[in-house]
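Everything below concerns the one structure shown next.
In this view, the complex is presented without one of its protein chains, the others remaining in place.
Note that the chains take the letters A and B in the order they are written out, and that residue 1 is the start of every chain.
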Amino acid sequence: MRRFSWFNATSLTLGFAFLYLPMVILVIYSFNASKLVTVWAGFSTRWYGELIRNEEFLDAAWVTLKVAFFSSTLATILGTMAAYVLVRAGRFSGRTLFSGMIYAPLVMPEVITGLSLLLLFIGIGLDRGVLTIVLAHTTFSMCYVSVVVSSRLTSFDRSLEEAALDLGCSPFDAFRLVTLPIIAPAVISGWLLAFTLSLDDLVIASFTTGPSATTLPIKIFSAVRLGVSPEINALSTIMIGIVTVGVITASLISKRAAVAQARDEQAAARTT
Amino acid sequence: MRRWVLIALPYAWLLALFLAPFIIVLKISLSDIALARPPYMPQLDFGAGLAGLREFFAALDFENFWFLTTDDLYWKAYLSSLQIAVVSTFLTLLVGYPIAYGMARSAQEWRPTLLMLVILPFWTSFLIRVYAWMGILSTEGLLNQFLIGLGLVSDPLTILNTNTAVYIGIVYTYLPFMILPIYAALEKMDESLLEAAEDLGCSKFSAFWLVTIPLSRNGIIAGCFLVFIPAIGEFVIPSLLGGSDTLMIGKVLWEEFFSNRDWPVASAVAVVLLLILIVPIVLFQRNEQKAREAEG
Partner (left out) sequence: MAETAQKPKTKSTAPDQAFEPWEDPNAKPLIEFRGVTKRFGDFTAIDDLTQDIYEREFFALLGPSGCGKTTMMRMLAGFDMPTAGEILIAGQDMAGIPPNKRPVNMMFQSYALFPHLSIWDNIAFGLKREGRGSDAIAERVEEMLRLTRLERFARRKPHQISGGQRQRVALARSLAKAPKLLLLDEPLGALDKKLRQDTQFELMDIQEKTGTTFVIVTHDQEEAMTVASRVAVMDEGRIVQVATPAVIYEAPATTYVADFIGDVTLIAGEAKAHESVVEEVVPEPEVAAPEPLVAAAEGERAPQPNALGEWLHDRLLTRVLGPRKAAPKLLPAPEVAAVVEAPVAAPKAAPTEGLAIHWAAGQPPLVAANAPPDWAGKRVTLALRPEKVAISKARPEAANALQGKVIDIAYLGNISTYHVELANGSMIKAQMANTRRISRRDITWEDDVWVSFSDTAAAVLEE
């Protein structure tokens, strides 16, 4: 057993307090009865009620979910293809440009991505709205998906695909029957990542949207600019709650799978 | 045939929606100043053939870039962005390293949970995490209530809408980016190396300095770049936590675009920002490459 270290315990406690205290405070104050967000006036769910009755927020939430769903799905398809090309297609002309275009959006400031896409949409005369946000979000989140999927593909034993070919699969069948089922967890987490990126995005959506489509982050941003509001606290609490439940569930599932796998492998080693 | 489609589809998408827009930005940055009123002169006349092409390029100029140097707002904003990014990267390292170290030295069965706790904020909305600090840092906010309650200060501190608040916001939101690579480097480290160093006469502190720090070097560098690069172009944090005197280039670009509606200048600002970012991005790539090669 490792020796207990006061230094480590302190740094972990303070570190996680720093990470979580602001969010905990936010959650607590969302149940504050007072309109004044810094004065505690008793427990109440009043702001949740007002939030639900706020048509504008509900509309924005609906737009955001639609955008996130379509853009993450498209991004997952394109990103997985791109990852496959990066890892497996070998050399082709323009490969350097291709990998550059995959990695650049990851480090590109959002203001530049947003600005450039807006100028494109204006240039080609595309009406700004849900479609343009979906296009914009797909473009940058496909790069994240392809990074997640390609890191899985790199560690993927290439001989599995060769074995499939050797046993008579066409390259497409080999992908469908062998590669895809094995990289599925990475593809799914790529999708989830793309979905949250789209849900969170303020800057690119602000640039690429038109008057017809307002997403939740845009709504929150314009509300928050004027100061702290209890309704936003309530909304934040709901979003934090969803993410927390989702992440904890996912990690429990993967932990259970890992434990089962370890147990099976031990049992297998004993039967030798 | 299928291979061709496989390459062509994502390739075409990125060409159309990443590279083409960027070329448009470049072109507009070289165009004449005009307020939110396309078309921007000059326009490429395809009908005129090669002569048209020559004429087009002849009409492009660096007027907007010249403009950026005449108004000190821009270069001050670039410098201030760099300064804020450097300082907050350093602060993030100071806060992040002990956390990563504590995680890597914690009991094996605790590590996945701790790791999940670091990643969890990353999945929650960036905007909300920045917003959470507004209520804490404001003059009548919780931090001031706490400090006054303890008797440490008599008058509330002004933190919100200052650069201090921006530093806090950047450190807070980018902390996971610093912790994760450092943790990954430290976790791989063989603890018997420290025992060997102590066996050879190092004190605990010098063992840390001579063994742990050099071995986590790649993680530190990766973490610093991961904080520094996005911090330069940051928009949300300075606009929510910073004050009117907080100059950051992301904010300037936004305002140039949405408030002043001067698109050619906004484009020029974007091009210069990218030129500034190329250096750290290339350095970061090289560091990653080296780390990968070292691992084999």
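The criterion applied here is as follows: a residue touches a chain if its C-beta (ideal position, glycine included) is under 8 Å from a C-beta of that chain, and two chains touch if they have at least 3 such contacts.
Predicted model, so just to flag it, every value in this text is computed and none were measured.
**Student:** Considering the full assembly, with which of the depicted chains is the omitted chain in contact?
**Tutor:** A
**Student:** Touch as defined at the start, partner being the missing chain; which of A:147, A:178 or A:192 qualifies?
**Tutor:** If we include the chain that is not displayed, A:178 is the one touching it.
**Student:** Which residue among A:169, A:223 or A:250 touches the omitted chain?
**Tutor:** Result: among the candidates, A:169 touches the missing chain.
**Student:** What is the set of chain A residues that contact the non-displayed chain in the whole complex?
**Tutor:** Chain A touches the chain not shown through residues 157, 159-160, 162-170, 173, 177-178, 181-182, 261, 264-265, 267-269, 271-272.
Here is the rule we use: only the chains that are shown with their structure count from here on.
**Student:** Could you put a whole-Å number on the gap between the CA centroids of chain A and chain B?
**Tutor:** It comes to 18 Å between the two C-alpha centres.
**Student:** For the complex, give me every residue of chain B touching chain A.
**Tutor:** Listed in rising order, the residues are 2-3, 6-7, 9-11, 13-15, 17-22, 24-25, 28, 38, 95-96, 98-99, 101-103, 105-107, 112, 114, 116-121, 123-129, 131-136, 138, 140-142, 145, 172, 175, 229-230, 232-236, 239-240, 250, 253-254, 257, 263, 266-267, 270, 273-274, 277, 281, 284-285.
**Student:** Touching chain B in the complex: which residues of chain A?
**Tutor:** Chain A reaches chain B through residues 1-2, 5, 7-9, 11-12, 15-16, 18-20, 22-23, 25-26, 29, 37-38, 78-79, 81-82, 84-85, 89, 92, 94, 97-98, 101-105, 107-112, 115-117, 119-120, 122-123, 135-136, 138-139, 142, 146, 171-172, 196, 199-200, 202-203, 207, 217, 220-221, 224-225, 227-228, 232-233, 236, 239-240, 243-244, 246-248, 251, 255.
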